[in-house]
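A single protein chain has been removed from this complex, and every other one stays in its place.
The block that comes next holds chain A.
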């Protein structure tokens, strides 16, 4: 999650951590102290960057290191790069309903897998996997009393296509057509 706050006043350096994968660059570290203007993160850097923040009222937080402290993992320590066959791409597209069959999309996916391969370097023998860092919190149990509901009008307003208080959807489970026909279909779809 990007942490950035826009408060007007002083110029202070800010550390931004972005959730992304190294796409277009090939992994060399950025020289320190370079100013980056914040871009739309379609393919942004995957490292802790020092950015001069234009507006902020607080000095640099002592808990946050001034320079990045991690080093990239050497290529020979990672397992062989995964090759994604066209069938798998097709299956993933059907499961997630995401279109990424362009060359750029596939390259993106391969780099993402490469980035995740870095986890193989860590020795996890004898360690139970964690689901989330909040695992030790108590799960809140709610009483069985009615508090919500009865907002049909509000919900139906959200959909542009309703019939007598029902939401309208395309019929049943339309199987996705073959790859070749898919592009043509997208042009003519209504929903």
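General observations
Quick note on the criterion: a residue touches a chain if its C-beta (ideal position, glycine included) is under 8 Å from a C-beta of that chain, and two chains touch if they have at least 3 such contacts; residues count from 1.
By our rule, contacts and distances are computed from a predicted model.
The subunit not displayed here is recorded in UniProt as "Glutamyl-tRNA(Gln) amidotransferase subunit B, mitochondrial", chosen from "Exosome complex component RRP43", "Glutamyl-tRNA(Gln) amidotransferase subunit B, mitochondrial", "Beta-adaptin-like protein" or "Origin recognition complex subunit 2". Taking the complete complex into account, A:137 is the one of A:83, A:103 or A:137 that touches the chain left out. As for the chain not pictured, it touches chain A at residues 91, 95-97, 131-132, 134-152, 155-156, 158, 163-173, 175.
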